[in-house]
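All protein chains of the complex are present and in place, except for one that has been dropped.
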Amino acid sequence: MSTIERLHTNQRMSQTVVHNDTIYLAGQVAADPSGGVADQTRQVLAQIDALLADVGSDKAQILMATIWLSDISTFADMNAAWDAWVPAGHTPARACVESRLAGEAWKVEIRVVAARA
Amino acid sequence: MSTIERLHTNQRMSQTVVHNDTIYLAGQVAADPSGGVADQTRQVLAQIDALLADVGSDKAQILMATIWLSDISTFADMNAAWDAWVPAGHTPARACVESRLAGEAWKVEIRVVAARA
Partner (left out) sequence: MSTIERLHTNQRMSQTVVHNDTIYLAGQVAADPSGGVADQTRQVLAQIDALLADVGSDKAQILMATIWLSDISTFADMNAAWDAWVPAGHTPARACVESRLAGEAWKVEIRVVAARA
């Protein structure tokens, strides 16, 4: 029997959905988009930390990450923030591509799938 | 022992793949792309309803949705159709970005991962 738990749920989406041992997070964008891509990436990763902590997991349990940059020329700046954050020996499968995001101010959106710890 | 079931399968892809308790649908685009993004979104969501019903599931079991819009300025129009469709209290994790789609006429493509009911 499969079980589904949803957190931070509104009429459009849930920020977190847990199905059996797998955690799906909504795509995260920076709460404050006034800064550059490095600052926005750090905010997004902190939001992911917080959402995973809510369900007793953490960044060492991330299985897959999708990164969308509004401008792929910011790839190195995003990576500097990313590389400083991911735990050595526990890095996820990853893909990073360019796509315009839902608001012009947002420079990066990251979505992860993780394991329940 | 893991089990895989595939439905609506041709030489390129399957519309539905079920692995243990998880259902993966192919990205859906409107069968009739003559209308605007709201109309196309409603068609896509109806196609998702039908594909999930084929394997005994439904929209309340959707875990994660990826939405690609060919023009991100149609975000509000897509959301009007989306918000009217998703079941209160059972909304999935979601990400929505802009990407050109395989045919010029298509304005929206949606892919979901769901749980077996």
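As written, the chains take the letters A and B, and residue 1 is the first residue of each chain.
Methods note: a contact is a pair of C-beta atoms (placed from the backbone, for glycine too) under 8 Å apart; a residue touches a chain by one contact, two chains touch by 3 or more.
As the structure is a prediction and not an experimental result, all values here were calculated from the model.
Visitor: I'm checking contacts with the chain that's been left out. Which of B:Val17, B:Val55 or B:Ala95 qualifies?
Guide: Going through B:Val17, B:Val55 or B:Ala95 one by one, B:Val17 is the residue touching the chain not shown.
Visitor: Where the complex has a chain not shown, which of A:Glu5, A:Asp83 or A:Glu104 is the residue touching it?
Guide: A:Asp83
Visitor: In the complete complex, which positions of chain A touch the hidden chain?
Guide: Contact residues on chain A toward the absent chain are 21-22, 61, 63-65, 68, 72, 75, 79, 82-83, 86, 88-99, 113, 115-116.
Visitor: Counting contacts across the full complex, list the positions on chain B that touch the omitted chain.
Guide: Counting only chain B, the missing chain is touched by 2, 4, 6, 9-17, 19-20, 22, 24-27, 66, 68, 99-102, 109, 111, 113.
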